[in-house]
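A single protein chain has been omitted from the complex, and every remaining protein chain is retained in its original position.
Labels run A and B following the written order; every chain starts at residue 1.
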Amino acid sequence: MEITVHQLMFGLFSALILVFSVLTVTTRRILRAATFLLLVLVSTAGLYFMLSYEFMAAVQLTLYAGGIVVLIIFSILLTSHISQKFEPVGWKKAYFSALAAVAGAILCITSILQHQFQATTQAAQEVDMKLIGRSMLSTDRDGYVLPFEVISILLLAAMVGSIVVAKRKKLKE
Amino acid sequence: MSGFSYTVLIPIIPLLMFLFLGLTGHKMKPAIAGLIGTTGLFISTIVSYFTAYQYFFVSGKVEGVYQKIIAFNTVWLKLSDKLHIDLGVLLDPISVMMLVVITTVSLMVHIYSNGYMKGERGFHRFFAFLSLFSFSMLGLVLATNIFQMYIFWELVGVSSFLLISFYYEKPSAIKAGKKAFIVTRFADLGFLLGILLLSYFTETFDFVTLTTPGAPMIAQAAGVTFMGFSVVSIALVLIFMGGAGKSAMFPLHIWLPDAMEGPTPVSALIHAATMVVAGVYLVARMFPVFALTAPDALTVVAYVGGFSSLFAAVIACTQNDIKRVLAYSTMSQIGYMMLALGVSGYGGHDGLGFMASNFHLFTHAMFKALLFLGAGSIIHAVHSNLMTEMGGLRKYLPITHITFLIACLTIAGVPFLSGFFSKDEILTAAYHHNKILFFVEYAVAGLTAFYMFRLYFNIFWGEERHYHHTPHESPLVMTIPLMFLAVASIFAGYIPFSSLVTSDGAPFEAHIEMPIAAASVGIGLLGIIIAWFMYKKPKAAPDKMASTFKHLYKWSYNKFYMDEVYLFVTKKIIFAYISRPVAWFDRHIVDATMNGFAWAANYASFHIRDLQSGQLQKYAFVFISSVIVLALSFVYFFMN
Partner (left out) sequence: MLTSGIPMEAFLVVSTVMFFAGVYGFLTRRNLITILMSVELILNSVNINFLVFNRFLYPNHLQGHFFSLFIIAIAAAEAAVAIAIIINIYRHFNTINVENVDKMKH
């Protein structure tokens, strides 16, 4: 059986994701955790490319990798020392949490592998920017203008909210 | 609905007055509050006089028989098609007569109170309660069904309680109020049981249905027997128990003398003229049922009435508190009325007792209210209730003296005054029915004359006492009601009751039987003369009498130790052998169980408290592991 280049790419991305997502949650240096997270997110964007959702991949890169991770790093710098190492997690806590996580993972994976997904015969649709833009602003059956507007309000509220929350109170008792 | 629907105003106006005075009375001047209450009742009085005129002389009669008219009716509480509780207005001879009695006396008392209660704290409260009472009493007599009557019956009890304990800072008044309330409540338990029993078997509350002679449901219910007695008899005796409680019949009379702790106008209104005759009214209302289906219950009524009247008359001879004398006198006179009902038959001349009872109720209301108001006037002047602190008052209180004398003569049965006529009818009815009861009543007539004139001579004649300040006649606002009632007491006897208020609504011819009348007048005069000799001038005779009949005197003076008997029964027997063990059970078993639950919950919560650590990650861990366990169990149970 020959390994195609696609399979190779997938293997690379998945390996990156698996390794770094585990490292993200186990490393004892916080800045490294942020870096590993960044790598995970970038690899995910690779997966999106493979699924030929180029727009999503771009969004993933700009928003997640570019926006959120940078935000996280900023807040790390604001609240922690870079060289600071976490104390190791208590073995009891680690053990039980790992047990729960592994059990859940096994449960999910077995059920995924057992299930027979219905292969589709439908022709794939080209997802280009034009289509996405149309759908986003369309009021048809497949249009998403309402969630779009709602999300815009949500973002506004989040923006105002985070400013209010993070603002230093002037009048303090 | 006939042309009488305006009668609903008669009880409604006092109700509105009660609400108005009760809610806003404290903001107005006392005099204005009094004026408003009096005016309200005045309107009610006018309306009831008009109603009486309309009913008796214009449109109440159909083919010579007074009809029962439902002037107004509304379903108040509909429980099912068959079982519903109505509120309404029933007009028939007795209810119309009661309307007149209640509004007249109540109006007089209202006017009188404006003077008597002047300067008292809670003046507006007093008038509000008076209005509440008037409302309840009017609602009671106008009731179209026995359940409405019961509701108002309780309302009357409440207002009586409120008015007896009007001076709520005085411990004795509070005690008296409680006693009155508890004793009558206890009696009302019988009433309620009677109502339930009766309506269970007859399937109706309605008076008109119940009291129609030969009503099928009564006959049907009468067929049911329990322990050898007809169910109807048992129910009626129970209902009579309620009536006996309200009307202070032996042995449920003990609250009445103590109720004299209330302000005197209240005693006049509630405990002499109106509320205490509610029991008589109740029996009169149910009279056709009593007379036609349960004569044995009627016999009970007769004997209880007769015994109470004798019992009370004996006690009245030895009491020193003038209001207590009057209270026992009231009890005695109500005993008369009960007895008259008890010896009566139904229809035509057989119904003489029924007519006499209502007649006596009417006249008694007038002269007893007069006596109480007169007593109030005396107390107002002397600031004492005790006969021993009075004497020679005739010079100072001329109007009170004359009116009081008229009342005494009336109650003693002196000819041509109203008491003579009504009492005579009762004696006649008793004579033709039961000789024993007749002689009892005959003796009571003499005793009545004796103790009333003992009272009269002691107060107005005899030795002059040393008063704190010279007694003076009461103001006009108090003496006008006295004069009005005196006139009513004189002339009420000329009302042709036998053609107005009869057991079956049809008029009959009642005439005075000369021998009986002469005998009763004779014994009355005898009583007066004995009293005159004994008490007109201070003499040693009364004391000598007292020491001669030492035991009788002592027993009578202590009211035959009825209070002590009650105390013994309640404290030594009921409390010790029933209430205490029950209380112990309640505290150590019932409460302990509940406390045990509380303790267990407390214990358990104390020990599981640590689960609630407040740490987010613990919660998340529990959540996630639970989800996984649930998912696993679903997989295990449903996927195979």
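The criterion applied here is as follows: contacts are C-beta pairs under 8 Å (C-beta built on N, C-alpha and C of every residue); 3 or more make two chains touch, one makes a residue touch a chain.
Remember, it's a predicted structure, so these values are computed and weren't measured experimentally.
Enquirer: Write out, one label after another, the shown chains that touch the chain missing from the document.
Expert: Every shown chain touched by the left-out chain: A, B.
Enquirer: Tell me where the left-out chain touches subunit A, residue by residue.
Expert: Within subunit A, the residues touching the omitted chain are 4, 6-7, 10, 14, 17-18, 21-22, 24-26, 30, 33-34, 37, 40-41, 44, 47-53, 56, 59-60, 63-64, 67-68, 71-72, 74-76, 78-80, 86, 89, 93-94, 97-98, 100-102, 104-105, 108-109, 112-113, 117-118, 120, 122-125, 127, 131-132, 135-136, 142, 144, 147, 151, 154-155, 157-159, 161-163, 165-166, 168.
Enquirer: By the contact definition given up top, give the residues of subunit B that touch the hidden chain.
Expert: So the residues of subunit B touching the unseen chain are 614-617, 620-621, 624.
Please note the rule applied: only the chains that are shown with their structure count from here on.
Enquirer: Averaging over Cα atoms per chain, report the distance between subunit A and subunit B in Å.
Expert: From the centre of subunit A to the centre of subunit B is 87 Å.
Enquirer: Can you check the complex and tell me which residues of subunit B touch subunit A?
Expert: 621, 624-625, 627-628, 631-632, 635
Enquirer: Across the complex, what residues on subunit A touch subunit B?
Expert: Of all residues in subunit A, those touching subunit B are 96-97, 100, 103-104, 107, 111.
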